[in-house]
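The complex appears here without one of its protein chains, the remainder shown in place.
Up next, subunit A:
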């Protein structure tokens, strides 16, 4: 989904430059609207109208197959917010997102930093770290499904010969959850490393040199100097990764675990987007699925507004 890749952070140099001026080179009352027309038709028909319909559907109890609907008001929202199943889905989505974002970014930042040190073969290391960008969630899911297959997967073959055990990875709730988290981190690594490498390139060399003169060890320089300097990029990546974890988890989960295995009220890898899909297209509870969509739209809205509000105000380094 394109949203994952949206809004690269503005470069400090651009924000320091004079504000871009308004141009009015060409004069025509019609032409600009003509140029905007295709974009607006698409946005109106395929985004704004469905968004409006979603809002309306969430207020009706309806079945897309039977085509009936009765007005419910906010009843379906109340039902969802009181449902123990939905509580668990929210909770495990939050835990999943937190783990994927925090662990994923820490690993990516550390590796990007090491791979941009002046060492032999640095270029090779960087290349080997960014190519996972080309992985899709579905491919990641497919490979991991085979890798962790209890009978014939290579992981269990190794474990069986070393310690004589063959864990049933996808039947054990904790293991399955962990696998989905790891696979998501693995899939996202390339993207995060690309952006961290770019941010590291923009750190003025004098800063790290000064730290070295002051006697900072590599580790101190990293935590006290580099880590804070990368905070604007980290901030940007937290948001893109959050959106990634919320939505792109679907392909991974659908292939790897199908939302299971059951733990407590529901499957432990049934995240919000998977629940929406199940309710909308498996259980045919269209109204409920629409209400879930509205709740998630609110979440995305809050996340986006926070990014716009705080993202550009972050301390920038240099110039």
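Methods note: a residue touches a chain if its C-beta (ideal position, glycine included) is under 8 Å from a C-beta of that chain, and two chains touch if they have at least 3 such contacts; residues count from 1.
Everything that follows uses one rule, which is that contacts and distances are computed from a predicted model.
Per its UniProt record, the hidden chain corresponds to "Glycerol-3-phosphate ABC transporter permease" from the list "Glycerol-3-phosphate ABC transporter permease", "ABC transmembrane type-1 domain-containing protein", "ChsH2 C-terminal OB-fold domain-containing protein" or "Pyruvate,water dikinase".
Of the listed positions A:68, A:136 or A:220, the one in contact with the omitted chain in the full complex is A:136.
Residue A:46 is the one among A:46, A:71 or A:310 that touches the chain missing from this view.
Residue-level contact of subunit A with the missing chain is found at 1-8, 10-11, 13-14, 20-29, 31-33, 35-36, 38-40, 42-43, 45-51, 53-54, 57, 64, 111, 114-123, 125-126, 128-129, 131-139, 142-147, 149, 151-152, 154, 157, 161, 186, 189, 194-195, 197-198, 200-206, 209, 212-213, 243, 247-248, 250-251, 254-255, 273, 276-277, 280-281, 286, 289-290, 293, 296-297, 300-301, 304, 318-319.
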